[in-house]
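What you see is the complex with one protein chain gone and the rest in place.
By letter and in written order, the chains are A and B; residue numbering begins at 1 in each of them.
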Amino acid sequence: MLAARLPKRVPRLPPPVRRIHSSPCRRSDALFVHRDTTYNNPKIPFEFTSENMKRAQEIISHYPPQYKKAAVIPLLDLGQRQNKGWTSISVMNYVAKLLEMPPMRVYEVATFYTMFNREPIGENFVQICTTTPCMLRGAYDIVDTVCNHFGGIKPGDTTKDGKFTVIEVECQGACSNAPMMAVNDDFYEDLTAETTKKVLEAFAKGQKPKPGPQSGRHTSENSAGLTALASKPYGPGEFCTPEFQ
Amino acid sequence: MSALRSCQRALQVRAVGRSLVSARSMATDSQSAPPAKATDDKQIEHAPPRDIVAADLVSGAPAELRHRAVRIFQYSRSTTQSGDAKSSRWRIDWDILPGGGRWENPLMGWASSADYMQGTRIGFRTKEDAIHFAEKQGWDYYVQQPEVKVRPVKNYAENYLYRPNKLRIIRTK
């Protein structure tokens, strides 16, 4: 197989099928069948660390013992976090074994939800929202900025140094701070081309910039300042008749 | 027509053909009659027994036909499709002729047959009609029991029933 000759750390394998989409395939739904590769095959062992195992047991204990299978999504997430941000076939098999369900039932879940990455990703996972509110606030400029910043990669690609993976995603629920992107678990909002670059540069240096709005806003308050309730709220007793003061 | 009528008068005999459903009951679909038959009887008026007239005397059918047993049956539903359109009618067809009844043309591989009944089947509304016809023609017949249907009551909610014990199946879509 072709994959056997490639170096172990493969940033992005071309999917073995002919592309029929006009837009590039995104990572998580690139292929709905598993192909054994050097970096992703059932022979690679996976096991929860003892700390994760404790958390897994805690999650499983939330459900009736015969319905252990209900814990499949949190456990896959736990596995994905432990496995450098992606869910390999070994992670799925391990979760299936742990929950005593047929592996296929786990594969069904893992392929259904796009946030389970079934291919390796870079150290930092940049997800740029391009759903309508963000798009109206210039999300595609952010996409272009990010892609150009990484030397002209396309959404879905990983940088050559393996530090960043960029994808477009649908609404992340931070519309009031559009445009936004999520890097790993944190939201970076109110982006402009400059702040985006700043955030990415910080990540490239291994720092973690402050999540949240990058425009100086605190949360999602009006960026033009308050238009109502601008004055100081009066305290208790103010404006009362003296006997109540 | 008058010839037929005279025959009818002359030949008021029952069961000219050697029926396979005689005392030994080759086809026993009546034996397995479900208890629900009682309600059945109330709602369907059975046709009065008909006299059998030997029609083969005047039908001009070759005498060899009387040596071939026919089958009275209903089409069973095809398992490849969900429709059951053809399965309500009763039919008569003939067993194939053993031996040289069919052959393949050695040059083209076309199928040929010396059996003039091989493509013939006759449809009837009821089993009784079919039996009557076969008896009238003096044919040996065999009644094949129609499909036995048991349909469990099905319910979508069953998929989501809580089961107190260990699950024996992990359901999926």
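To be clear about the criterion, contacts are C-beta pairs under 8 Å (C-beta built on N, C-alpha and C of every residue); 3 or more make two chains touch, one makes a residue touch a chain.
What we mean here is this: contacts and distances are computed from a predicted model.
This figure omits one chain of the complex; the name its UniProt record holds, of "Proteasome subunit beta type-6", "NADH-ubiquinone oxidoreductase", "Telomerase inhibitor" or "24890_t:CDS:1", is "NADH-ubiquinone oxidoreductase".
Only one of the listed residues, A:D77, A:E108 or A:D186, touches the absent chain: A:E108. Across the interface with the omitted chain, subunit A contributes residues 1, 3-4, 8, 17, 20-22, 29, 32-39, 41-45, 89, 102-105, 107-108, 111-112, 114.
Residue positions on subunit B in contact with the hidden chain: 18, 20, 24-29, 31-32, 34-36, 39-40, 43-45, 69, 71, 73, 75-83, 85, 95-104, 109-111, 140, 142, 144-145, 147-159, 161, 165, 168-173, in rising order.
In the analysis below, only the chains that are shown with their structure count from here on.
Taking each chain's centre as the average of its CA atoms, subunit A and subunit B sit 66 Å apart.
Residue ranges on subunit A touching subunit B, taken from their complex, read 66-67, 69, 101-102, 104-105, 108.
Remark: subunit B residues 163-167, 170, 172-173 touch subunit A in the complex.
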